[in-house]
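Here the complex is missing one protein chain, while the rest keep their positions.
Naming follows writing order (A and B), and every chain is counted from residue 1.
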Amino acid sequence: MGVLRSLIIKEIRQFRRNPFMPKLVVMFPIAIVLVMPWITTMDVKDVSVGIVDYDGSDVSHKIISRIDASEYLELNSIYQDYPSALEDMEDGRVDAILEIPDGFGRSILSKPEKLSVWSNGVNSLKGSLGSQYLMQTVMQCLKDIRSSKGLQIPEGLIETTNLYNPTMDYKHFMIPALMIMLLVMIGGFLPALNLVSEKELGTIEQINVTPVNRFVFTLSKLIPFWIICFIDLGLCMTLALLVYGLPVAGSVWAIFLAAALFIIVMSSVGVMIANLSDTMQQTMFIMLFVVLSFILISGLMTPVESMPEWAQKVTWFLPPTYIIKIFRIVYLKGASVAELWTDYAALAGFAVLFCILAAMTYKKRG
Amino acid sequence: MISVRNLTKQFGDFKAVDNISFDVAKGEIFGFLGANGAGKTTAIRILCGLSKATSGSGTIAGCDIMSQSEEIKKNIGYMCQKFSLYEDLTVLENMELYGGIYGLTAKEIAARSEAMLKELDFGEHRNDLVGSIPTGWRQKLAFTVANLHRPKVIFLDEPTGGVDPLTRRQFWAMIRRTASEGTTVFVTTHYMDEAEHCDRVSVMVDGKIMALDTPSALIEKYGASSMDEVFRSIARNAVRNE
Partner (left out) sequence: MNRFLYFVKKESLHILRDTRTILVVIGIPIVLTLLFGFAISTDVNNVNVAVCAPHKTVSIIETVESLQHNTLFTFKGYIPQNEIDATLRSGKAGAVLVFDEDYDRILAGTAGSGEKAVQIVLDGSNPTVSASAGVYLSAILNSIWGDSSQMDMIENHILYNPQMKSSYNFVPGILGLIFILVCAMMTSVSIVREKEMGTMEVLLVSPVKPIWIIIAKMIPYFVLSCINLASILLLAKFALGVPMTGSMAAIILISVIYIILALGFGLLVSTIAKKQVVALLISGMVLMLPIMMFSGMLFPTENLPVILRPFTYIVPARWYIDAIRKLMIEGLAFKGVLLEIGILTAMTISILRVALAKFNDRLE
């Protein structure tokens, strides 16, 4: 083990002397927790509404003030006619347009004229949810107006309850998943680049003629990054608690166990790619390609349930799927390892599989 | 110490090393000469266990080169053609690393590196980054590091490439001192004047060993005045010469 110790000391010394790396591993978790959640938000808020009021009655004014007061909607401006509102939508200033036809107010108790809603489908989530919010707000308003004028309206029969994320904060949903980016970057990318840079500089030749086992050599590259990974993960979790008041609902150890398994997977993938590549450019691009597609398809940014059946099946074969699920469920809903044992087992299986693949790609002698 | 029989390395149709055989005794300085592309580096890589021979047999320090490459690695030192100490580690840190790799204790490392730095007269630079020291010193340092664990055989692949004449003389003095302590030195070079420092030399042309003897015997045999002339008359018929 003296050999491993010497090699690790060497890695730590090189790491400390690198002008960039120490800064990166400190800045990265901070950026992940403090900046990224604000950006990676899919919250549909502040839907900007333009109103074309051909009516100008009491009723239309009530609708306008109701929209203005709504939590999700933001009244942009009131237009004289539809074309000028459309122009603003083209420029992206307005997400949805409500048109109140002439005579709407007078007809509300009898057979009303139709209202029209136009929404900008370019951002389709905002378009669909935004127009739903707008329609609900308008309908609620109409309901109130009608009942105040003596019409019999049935009571609301539905009660909606949200569990697990009481503040309904999208950031809380993203933070656990974003921590996975950290594991990918520091557990996978950096060791792979480190390994291939020794190849490129030729220093690996000198190591190859020593009795050092390639496994020990690779391990000496991985261990420092594993330690950094865990420290950074702890830092992320502390920051998430302090800044966003987001504690781990489940057990912290459940998070670390999943992280440990996933780091083994990512490190093995990195080592495998580095073993198969000759240059840093190759390593980087293959790694980027693999990781980018893995992460995009595994539900880090987008809901897995919304994907077509075949794509959902594909995610079963991708390790990030399981860690993203575990992190989110343990973090937000507090499930235990026992409840998620299938996901842990899948991760462990991938860890073993990729370790074997990484070992198979070693070339001792050409 | 080194014994090789019928060693061949083939890449497709191309025989980089073609059926070579030779023996090297303990404490001998063995010069392995040849033009670029003659197969020197391939041969040395096989002997060091970096590459596997296609056929043939051999032993180094009593270990079989085909099956015991890991065992061999414990008994050899190697200095690569391309400078390959870590440039972002200091002189002392490189020594600590390689000492540790060969299983020396911290005490042994400290004692040996002190002694070697003193011998090199390089003590004041022990904490300088290797990347910042000049080429001549780097080569001497690389040799020292390769010799740190007192290997039985030390392989030097073009150790004096790009080094000024004065440093080259110092370098050969180091080699001779090491050999006199009982270490076998296996050195490739294409500086023919250096060949005259060797106990015996072999000349490799197109993957084959065309001549093998002491420098003076070769000069006599080819009726030449120097090793340079010997080499030119042997290599005249080379096909592969980049």
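Just so it is clear, a contact is a pair of C-beta atoms (placed from the backbone, for glycine too) under 8 Å apart; a residue touches a chain by one contact, two chains touch by 3 or more.
Just so it is clear, the structure is predicted and the values come from calculations on it, not from any experiment.
Considering the whole complex, the hidden chain is in touch with A. Interface note: of A:54, A:170, A:230 or A:256, the residue touching the hidden chain in the full complex is A:170. When the omitted chain is restored, the residue from A:204, A:239 or A:286 that touches it is A:286.
In the complete complex, the residue from A:227, A:311 or A:345 that touches the missing chain is A:311.
Hidden from this view is one chain, which touches subunit A at 19-20, 24, 35-36, 38-46, 86, 89-90, 112, 114-129, 131-133, 135-136, 138-139, 142-143, 154-166, 168-170, 172-173, 193-194, 197, 200-201, 277, 279-282, 284-286, 288-289, 292-293, 296-297, 301-303, 305-308, 311, 314, 325, 328-329, 332-335, 339-340.
Simple rule for what comes next: only the chains that are shown with their structure count from here on.
Rounded to a whole number, the gap between the C-alpha centres of subunit A and subunit B is 55 angstrom. Residues 2-3, 5-7, 9-10, 13-14, 17-18, 201-203, 205-212, 364-366 of subunit A touch subunit B in their complex. Chain contact summary for the complex, subunit B toward subunit A: residues 45, 48-52, 69-70, 73-74, 76, 78, 80, 82-89, 93, 96-103, 105, 129, 155.
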